[in-house]
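Here is chain A:
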Amino acid sequence: MSAVITIANLRKQYSYAKRGRGLFGGFSPQHVSIEAVDGVSFQVERGERVAVIGPNGAGKSTTLKMLSGILEPTSGEASVLGLTPWRDRKALAYRIGVVFGQRSQLWGELPARDSFNQLRHIYDQDKAVFEKRLGEMVKRFALAELLDQPVHRMSLGQRMRCEITASLLHGPGLLFLDEPTIGLDVTAKAAIRDFIRDHARDHGQTVLLTSHDTRDIELVCDRVIVVNAGRVVVDQPTDQLRRRFLGRKIVTLLFNGAQIVLDLPGVTRRASDAHAVVLDVDTRLVRVEQVITAALAHGGVEDITIEDPPMEEVIHDIYASAVTTQ
Partner candidate 1 sequence: MTSTHLPSRPNEASRAASALLSAFRLGAGQTLAGWPVLVGRCIFYVILLIVLSALWDKVVAERLPGTLAGELPAGGLALYIGVTEWITLALPAVHLKLEDDIRSGGLEPHLLRPKSYLAQTFSQSLGAAMVRLGALGVTALVLLAVSGREPPPWEAFAYIVPLGVLGVVVGILLYALAGLMAFWARRTLPFQLVIQKLMFLLGGLYAPVTLYPPLLEAVAKASPFAAHLYWPSIQAIVTSREGFLTGLAWQGFWIVVLSYACLSLWRAGLAKVLREGGV
Partner candidate 2 sequence: MIAFLRLYALQVGAAVRMSFADRANFALQVAGMAINNLVFLTLWVLFFAGFKSVGGWGFSDMALLLGLTMTIVGICGVAFGGYRDMAVSILRGELDALLTQPKGLISRLLARESLATAWGDLAGGITVLSLFAEVSLSDLPLLILALSAGLTGYLSAAISFACLAFWASGARSFARDLTDFTLLFSSYPGSIYQGAVKVVAYSILPAGFVVMAPVEMLREPGLKSVAVVVTAAMAYAVLAAGLFHLGLRRYRSGASLA
């Protein structure tokens, strides 16, 4: 194993002019600076799949930007695939792939194939190698029918499959994924997670991912870094966190009459109203199936929803426990 990413004490300070109040306030702006990233250090080994999570504004995208070379840090060191990202941006670009869930890198009016072909030239790829990779991706990602379709006519799930393909065609050793499953339906999410995980595993690819979906992290990554207020607060294997924080489900039951009290181990009741009961289910102690069977047996159930706890909540729990253990 060798380190693909090493960062040491990385800092990024933004300063902006804050306008003063009053008529002449605009003429005497005050300069305010904020520490977006405040001394972050970690190392990622080759083949690791790491999730970087944190609340909005925690500094995770600033960190990813610095690691991919499109933002210069205020201070600190970083080495990505042996290069300093902000000094060797173009050289690094040949060796990394990036997917933005909320931003397309394909040319909308044209068939996906044309975009792929354009990327082949941008990354100076040999035609034979490129065709072989594309062929493999088309097979594993079921793209055959999409290749000749203009991208703007695709569904979000189809487009995302093409986006990921586009970011892998030059065979990058390191993949950055920013919210790769955002806005997708359950099936599309599952297909994308499977693909990313299997592809990375088969090719020894290193993955760095940010997401607001706990399932992305559970199913794709083997390590989680939690960032808050510009600092790393937790850095642990996913397995360890899964046992403590990720093994939870939220079950919401709608009733048309009297509510029930479920007395099962691992089930706690949350804020509920006249028609709904919201349950926190610890899947280490009880299976979701058991909870639902018990509820149905009681009768009067109109609707059932099973959800993962929101990422903010998970982060909060992880963060709270990290603080108490310290």
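Convention: a residue touches a chain if its C-beta (ideal position, glycine included) is under 8 Å from a C-beta of that chain, and two chains touch if they have at least 3 such contacts; residues count from 1.
Picked so that all candidates are chains of the complex that A comes from, given by their letters.
Computed from a predicted model, the values in this text were never measured in an experiment.
Peer 1: Among 1 or 2, which chain makes contact with chain A in the assembled complex?
Peer 2: Candidate touching the shown chain: 1.
Peer 1: State the interface residues of chain A toward candidate 1 in the complex, per the touch definition above.
Peer 2: Of all residues in chain A, those touching candidate 1 are 12, 14, 62, 65, 68-72, 86, 89-91, 93-96, 98, 100, 103, 105, 107, 109-110, 114, 117-126, 129, 133, 150, 170-173, 203-205.
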